[in-house]
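Read the structure below first, then the notes.
A single protein chain has been omitted from the complex, and every remaining protein chain is retained in its original position.
Coming up: chain A.
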């Protein structure tokens, strides 16, 4: 009997495919998310848009909130640790969290090194803007990748950019000859073996979700159309006028992302989505997607 194997950790992410993972700040929101059909919840002290508004250093959530959420739902519970913050990750693992997000939404604890995720029993998800970042995180032990997008903006443009870019880089790698892969590995700053795997599979060796800016059912469906395996919704649900309805609508739009009539139907009378931010108004320092390499 072996726990924490790569197959067990990556397999956990496979089971989340086609689903929606929702940010929640307390037990009550977690129950709403579960009732709406979320495949997992991300337990947080503040959603990304509030983190932006508050400023200062954003850290791992208070363990009380995480424990509270673990108690009330039967779906998996995820939580965020700062980039490079080994101890926050170990603390969250000890609480029984099912999946860790080494996340750029929080203020990085290390500007060079990420957590060595291979030595954890619990799987990790990490953000990526391009194939190099995705494969470096996988090499460090990440079992799931998500686009970084631009969290807390309610603006899908960065998530679209990252998903398109990763997929176009994968298409390129698929078409390279084997001897060209050595140089490409060097250019991307990734191990040759991992790049060879992408070359052979025609996709990442782990599940790839969309995250960072999903605000409406149509946004979720767009990311699925672009090839995402599933969707994270952060501020989009509990910063909207009617979280329950929004959550259900996003779940259905993700499952039936090519059924436009259905998306029209679930999008009716949803009330206002989160307000959102034009990315162009953000200074480089305010861009969370620039954190981590």
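Note that a contact is a pair of C-beta atoms (placed from the backbone, for glycine too) under 8 Å apart; a residue touches a chain by one contact, two chains touch by 3 or more; residues count from 1.
Everything below uses one rule, namely that contacts and distances are computed from a predicted model.
Of the candidates "Cytochrome c biogenesis protein ResB", "Pyridoxal 5'-phosphate synthase subunit PdxT", "ABC transporter ATP-binding protein" or "Acetyl-coenzyme A carboxylase carboxyl transferase subunit beta", the chain left out of this view carries the UniProt protein name "Pyridoxal 5'-phosphate synthase subunit PdxT". In the complete assembly, the contact with the undisplayed chain comes from A:40, out of A:40, A:69, A:170 or A:222. Touching residues on chain A toward the chain that is not drawn are 1-5, 7-8, 11-12, 14-19, 34, 37-40, 74-76, 93, 96-99, 121-123, 251-252, 255-256.
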